[in-house]
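Yeah, one chain of the complex is gone here, protein chain that is, but the others are all in their spots.
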Amino acid sequence: MSSVFITQSAAPVYAIGVSLAAVLLIKLSERNPNAREFWTIAASVIKFSIVASMVPAVLDGKVLGCTLVTIVPGLEIAFKVDALGLFFALMASLLWIITSFYSIGYIRAEKEHAQTRYYMSFAIALSATMGVAFSANLLTMFVFYEIITLCTFPLVGHKETPEAMAGARKYLTYLLGTSLLFLMFAIVLTYSAAGTLEFNNQGILDGNVSKAMAIAIFVLFMAGTAKAAMMPFHSWLPAAMVAPTPVSALLHAVAVVKTGVFVVIKIVLHVFGIKLLADIGLGTALAYYASFTIIVASMIALRQDNLKARLAYSTISQLSYIVLGVALLSPSGITGSVMHMVLHGFGKITLFFTAGAIYVATHKTNVSQLDGIGKRMPFTMAAFTLGAISMIGIPPMGGFISKWYLVGGAIEADHLPILLVLAASTLLNAGYFLPIIYRAFFLSPPEGESAEGICEAPKAMVIPLTLTALVALGLFFFPGVFLELARIVVAGATGGY
Amino acid sequence: MVELILGKFNYLIAIALAMIGFYAMIAKSNLIKKIIGMNIFQTAVFLFYISIGKVHGGTAPIVWDKAVLYDNPLPHVLILTAIVVSVSTTAVAFALIIRIQKAFGTIEEDKIIEIKRNGYKGDME
Partner (left out) sequence: MSIITSNFPVLLVITPLIVAVCIPLLGRINKRIPPVAAVVSTAFTLMVSIILLSTALDSGPISYWLGNWAPPWGIEYVVDTLSGFVLVVVAFMALMVALYTPGTIRDEVPNDKETTFYSLYMLLVAGLLGIVITGDVFNMYVFIEISSLAGYALIASGKKREALTASFNYLILGTVGATFFIIGVGLLYMVTGTLNMADLASRLPEIYDSKVVLTAFAFFSVGLSLKLALFPLHIWLPKVYTNAPSAVSSLMAATGTKVAAYALIRITLSVFDVEFSRSVDFGSILLVLSCAAIIAGSVLAISQTNIKMMLAYSSVGQVGYIVLGLALLNETALTGSLIHILNHALMKGALFMVVGIIVFRTGVEEISGLRGLGRCMPFTMAAFTIASLSMIGVPLTVGFISKWYLAVGAVEAGMWYVVPVILVSSVLTAVYFWRIVEGIYFGKAANVTLKGPTGLLVPTMIVAALCVVFGVAASVPVSVARLAASALLGGGGM
């Protein structure tokens, strides 16, 4: 096993710490909403700059890292910034800035209660996301994974109504239960087999485990990362739709589910390693398993009338694209998978933002109520259209790039049935998104509602959602940094520098 | 068989006593009887200890020029300590029983359970 030279740097700790510091400041300025929200914005901007500042070094092929504490030798809280982690962190921190503005608009417009708690939890969630992104070993990852679960609980149950609490409890049960039961079990077995928890480009299990053991550990890992919402551990995601919309956006596009798939990618590439998985054929098994989720979730999405629920099932399906890509174990597949993290991120956050904007402006939640809404909320629905196109994967939207790579990956790996899956799911995606666009722009509004006049949500909401839609568009033309980072990931994982 | 019984009768008695005492501790409902059982149980242990101190043909462990063998005095000393412990335990137990009697008005275990189930949940006295 080659050990990569790690450049000592405290930057990852700062990136995590900045929003924790913000938590304190937010609490202190509880009585002054403007100051409080200033801290959120400030923290998000600083966080993004810290993360961005690490990009040149990582593009140079360096790995930044440091050890925070050694609990006992072998169990450490340590950080390592590699291309994959930085990729994820870059996306999450960028989206946090936009989400912060949007949150402020949404929360103020809706006059939500417990706003301080809301912003605090949000900031902790982002800290923990950075923690997962930069974790150097499984333990660190597990810690931050759990922190995300715990600190998003108050966000999901924000409304504190019985339904909200029930949804939040389901959320917690799935995420905490599976991670404590399966993820921890897998970590213990990994440690016992490999003697280390440290991530490594070639994986740490190769040569240390029997085939049966490898399969057992792998299954436990996959069952343990319920955040990736693979069936049958997906139903927390629709249940968590009781949350306010910015939270759903955070859950679905930024922090929670992306953490889940990130962990899956990390496990596939840096715990097992491509070689081991290819040897025992687990990659193929995972690929077909993910395909199952892709198709089934899309089919369920078709039947959802509630807009957010439809988006939620769409997320479940899209997440499995990411899993599918990495499970193909081929360079293009991994590229597609990694790229899809960010492209889906921007696309899906746009869609959730628009759902929230529609709710704030008109208090409509169902697809069937959206007739003719495109004329009243032109910006919002235009953004929605762009997001939906990206989800379907039609040029010139970013979503096309990842789908392109996924197709390439399936061909490289010689799994032609996967192509059928991709084609079918594209059709299904179109099947549940296009009717919404059709209704919005081509049907006339129901009786008793004026069709005239612009009735958009507050600017603080419309601008962010337009922005994310434009980024999703822009990423098609300029995938730049992200594609570069994805290449380094692939190079590291496949061993060809 | 007879030899076994005669040769080790003190141990057998200890075992029998222990069982009797143990039975009383577990099965009797009256708290005083439980304590009596406890005392019998402990007495069985005393007997056992004293038996193991006996050396065949030995005399009392007092310096004596005609003695060939002495009994082992150590278990006797040990059991003196155990007796003290037993007496203290009994004393604590009786003190508890007196307070239980004051608090519940009975020292029958089943009645106490009944009172606890139905009775008011107040402080004693």
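For clarity, chains are labelled A and B in written order, and residue numbers in each chain start from 1.
In this text, a contact is a pair of C-beta atoms (placed from the backbone, for glycine too) under 8 Å apart; a residue touches a chain by one contact, two chains touch by 3 or more.
Every value quoted in this text rests on a predicted model; they were computed, and no experiment measured them.
The missing chain, though absent from the display, is touched by one residue of A:Ile77, A:Ile148 or A:Ala229; that residue is A:Ile77.
Across A:Ala89, A:Ala123, A:Leu139 or A:Ile204, the single residue that touches the chain missing here is A:Leu139.
Only one of the listed residues, A:Pro12, A:Gly85 or A:Pro154, touches the absent chain: A:Pro154. Chain A residues in contact with the hidden partner, per the touch definition given at the top, are 69-73, 75, 77, 139, 142-143, 146, 154, 157, 160, 165, 169, 172, 176-177, 180-181, 184-185, 188-189, 191-192. Across the interface with the omitted chain, chain B contributes residues 22, 25, 31, 34, 38, 41-42, 45, 48-49, 52, 72, 74-75, 78, 81-82, 85, 88-89, 92-93, 95-97, 99-100, 103-104, 112, 116, 123-125.
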